[in-house]
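Here the structure is laid out as structure tokens; the discussion comes afterwards.
The complex appears here without one of its protein chains, the remainder shown in place.
Let's turn to subunit A:
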Amino acid sequence: LSRIGDELYLEPTESGLSLRAVNSSRSGFASFLFAPLFFQLYEPGSAGPETERFRCKVHMKSFLGIFRSLPSLEKSVGKCLILLKPLASRLVLQLHCKYGVTKTHNLAFQECERLQAVFDTQSCASRLCAPARVLAEAVVHFPPMLAEVTLGTGPGGKISLRNYVEDKAEPSKTMVTELWLAEDEFQSVAVAPGSHITFCLKEFRGLLSFAEASNLPLTIHFDEPGRPVIFTLDDTVLEVHLVLATLSDLQSNSRSPSTNGVSHLPAPSDDFADDLESYMAAMETSEGGSERAPSPTFSLRTPRPALARSKPEEEEEEEEGAVPGTPPHKKFRSLFFGSVMTPGRPGLATTQEVLAEDSEGES
């Protein structure tokens, strides 16, 4: 989770303790749900009809600092008690160690709104499932600093992984690495032929290390370019989701046949202004439902050599998100979108492309 964001969101629910993080550009979201059975004792506290269950967020570094040295933790810590004390404004983590020693950490927390990305694995056209080891061995071939990678389906059911290269990069100065995995390396393959998606490798690597360490198979749900890719890990007591925005592919002029009224924004026109400021201004006006509004997805950066490429450091300025897929039958709070979403609203496409909106308005 620390590879995604700087803040750790804790939300106790009936179905378990959920730990979540979102990245600064709201294009990556991860959640770990630990079922009650994972714990020796799990008391999520009560939520009445008027009151919500308490949730909070803490600084990732402060939380991680408590679990600093894993080998020594394993040797010396017997059990860990986590208490959320809203009245004292403290999240208490108590480690019961060898020799009767007790370490108590009282962390300051911030109240927060519910952090929830909108995604639906059911609406994804393609799905791959592989042991974490297979993917880890594949990913090791790419340079550690590589930002984006393209996953594609090819002839004969083969799956390819290729580093993403910007179009404006000089062909003679770039190195392209591509590898193909045979269908039988995967536990299951159910993909739409000829599909491909490009996502941030750095954020994915974090989940991959976790999957490898816990020896769990990783499932990748994806759809068209521009729609989020969802990585999941499943275990009897743990459910993990990592949702990443993907690059939208202008060439294929995507207008996804959505089942729920949410669609991609149309591709930007050719004479669309190529600087960030006009883009941002256009974003603000697009809420009104203009058909010519630019897509705030990565599409801004693909094959338009005149456009300024947003470098990772500048991501904060751009709202990079993917169009969410609304879970059809769930009515959720959408604190996230500021209003309750209902399927079939035509104007929706032009409002939130953001994957995980910060409704507190801190950014």
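The rule is simple: a contact is a pair of C-beta atoms (placed from the backbone, for glycine too) under 8 Å apart; a residue touches a chain by one contact, two chains touch by 3 or more; residues count from 1.
FYI, contacts and distances are computed from a predicted model.
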item: Missing subunit (named according to UniProt) among the choices "Radical S-adenosyl methionine domain-containing protein", "Cell cycle checkpoint protein RAD1", "X-ray repair cross-complementing protein 5" or "Immediate early response 2b"; value: "Cell cycle checkpoint protein RAD1"
item: Residue, one of A:53, A:90 or A:158, that touches the chain absent here; value: A:90
item: Full-complex contact with the absent chain, from A:80, A:107 or A:125; value: A:107
item: Identified contact with the non-displayed chain, of A:59, A:133 or A:158; value: A:59
item: Missing-chain contacts mapped onto subunit A; value: 59, 61-62, 65, 68-69, 72, 76, 90-91, 99-108
